[in-house]
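A single protein chain has been omitted from the complex, and every remaining protein chain is retained in its original position.
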Amino acid sequence: MKLAVFVSDYRNTVETLERLKPEKLGIILVGNGVYHATVKEKGNASPLLEKSADFYALSEDLETRGLSSSHVNSKVKVVNYGDVVDLLFNNYEKTAWL
Amino acid sequence: MKLAVFVSDYRNTVETLERLKPEKLGIILVGNGVYHATVKEKGNASPLLEKSADFYALSEDLETRGLSSSHVNSKVKVVNYGDVVDLLFNNYEKTAWL
Amino acid sequence: MATTKLGFIVQRPPYKSENPKLALTHAIASQSVEIYLKDGDLVTADVAFVGDGVLNCLKNQKAMDIYALSSTESHLKNCLLLDLNVYVCKEDLGKLGLSENDIVMDAEEFGADMKVNVVPFDEISKMMEGMNHLLFF
Amino acid sequence: MATTKLGFIVQRPPYKSENPKLALTHAIASQSVEIYLKDGDLVTADVAFVGDGVLNCLKNQKAMDIYALSSTESHLKNCLLLDLNVYVCKEDLGKLGLSENDIVMDAEEFGADMKVNVVPFDEISKMMEGMNHLLFF
Amino acid sequence: MGKLTIGCFSSLVGSMNLDFAVKLSAAALEKGHTVDLWVSGNATMLSIKDQRAFKDYSSLEKPLKELMGKGLTVTACEACAEARGYHKDNTMEGFKRHSMDWYLASAFDADRVLHIGGE
Partner (left out) sequence: MGKLTIGCFSSLVGSMNLDFAVKLSAAALEKGHTVDLWVSGNATMLSIKDQRAFKDYSSLEKPLKELMGKGLTVTACEACAEARGYHKDNTMEGFKRHSMDWYLASAFDADRVLHIGGE
């Protein structure tokens, strides 16, 4: 399946994401999930970004938190709400908000 | 200081507890915090119970979740709401709900 | 005539939020959805408990006695009574030191025929593949 | 004539819940509490950001532009304007790859004299020891 | 053009989950899609009328009414609302209330379902 997973928290405590192995995986960082795109904890990028997936971060939620697009990890594409709608309809079939 | 810390979640994501070093520490497990008293994950008791502290678990919250007092770790004393009130007034000066 | 299959995945323990309970009450609502649909159209709901979500299935929850609140145990039994497919992840039960003896496996006392399926996560993955939409709680 | 000292400890990032913001608005309320107290009696509020709570202090939060919501940045500046002691944990900033350049350090544009104190956790511990009551957010 | 069903559950008002749901609905409507928004659990707080718009709190009544004008269907779980003391007479105009099966019926012919559960 083609699955778009929304990650909305920085300290995610559900392990489900580790176990999902869809044929195509997109991870959309929204809300406090956007910290995964920018924060370098102890110098390292978020382990989440090591997954084999396409990564997106919501620009509105980056800016709300004072996070600049220039600090976003190069693996992550910055998108807006309209882009998220297109991703859902065009690139993925199912969604999961974890 | 004499500090009573309430732990109300099983997957606690704040690190504050690790860093508090009061002269006397009580950890009161309430809500989903009571899983720390009973669940043996991969055969091990919760790492929380390794802390140097007095441990209490709220009987009402154990029973609500279908957890039997007989499964409570021997380090943990089972208490009821009335006991919690006495602990707060008689054994500790300050509280922290983490 | 069409059927839409919904997969309800419960990943969190009960009583911290209403989420797990709302998962079950919404899944049960698949039994009354036809009033909104054309004849022959259907919505089915399969329910899977994974991760800490398996803690929802523990027996002897006393939420009603203590907090005057219906337990997730009772909702789980309702799911069985209404013939929903219910899956519990075997690995996650094991990881938390639990076995089939600790959880609700049937609702025979209400005359339910359905039983809880304790299965490896792989089977839950396959269930998810077969659904039209997924709802993670 | 007595003073009660309250310590507000913010441990979580903003916007996931109202908690960090409510910490600051309640701390600011220490400025108007005397209407309930006898002459000379006081309540003071010190605020400390620890753990992921330091993320509340980032500059250039656009919550108002985007969500029509006042930012924790603006509330932090109000705290400084009202002469509250504000501490930010140095180790936690460093751990998250942040420095004093990334966070609000003063509210000079509003004429505030107070500045944010970036201090080791040990100093925040001492602050907590000196308080009558602690409020963890 | 497709149909998007969004369900928002048990999320804190004060989290940005409801704000997210409303903004995503707006973006989808803008692109010509049909949107059904279902709120259940604590998210039924969205349905109550006369929420005062302070800048310190998320205030969604105004954007929501604009979106309803553009065709958004928004429905609250009736039992979840009643349990919280939100009755028909303090529900925002245009906000529907139904039992939980409404959400499943909306999902029946949706092209995409985004269920915002979590905490």
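Of note:
The letters A, B, C, D and E name the chains in turn, as written, and every chain counts its residues from 1.
We adopt the following convention: a residue touches a chain if its C-beta (ideal position, glycine included) is under 8 Å from a C-beta of that chain, and two chains touch if they have at least 3 such contacts.
This is a predicted model, so every value here is computed, not measured.
One chain is not displayed; in the complete assembly it touches the shown chains B, C, D, E.
The hidden chain makes contact, of the residues D:Val43, D:Ala63, D:Val88 or D:Ile124, with D:Val43. Only one residue from B:Val30, B:Ala53 or B:Leu67 touches the chain missing from this view: B:Val30. One chain of the complex is left out; on chain B, the residues touching it are 6, 8-9, 30-31, 60-61, 64, 80-82, 84-86, 88-89, 93-95, 97-98. Residues 2, 4, 6, 12, 16-19, 22-23, 25-26, 28-30, 32-33, 35-37, 41, 43, 45, 132-137 are the ones on chain D that touch the missing chain.
Those residues of chain C that touch the chain absent from the view are 15-19, 21, 25, 64, 67-70.
Heads up, the rule we're going with is that only the chains that are shown with their structure count from here on.
When each chain is reduced to the average of its Cα atoms, B sits farthest from chain A.
The greatest centre-to-centre distance from chain E, using averaged C-alpha positions, is reached by B.
No other pair of chains has as many C-beta pairs in contact as C-E. Chain C and chain D have centres, each the mean of its CA atoms, that are 43 Å apart.
In terms of their C-alpha centroids, the spacing between chain B and chain E amounts to 38 Å.
Among the residues of chain C, those in touch with two or more other chains are 12, 16, 52, 132-134, 136. Residue positions 9, 11, 31, 60, 64, 94-95, 97-98 of chain A are each in touch with at least two other chains.
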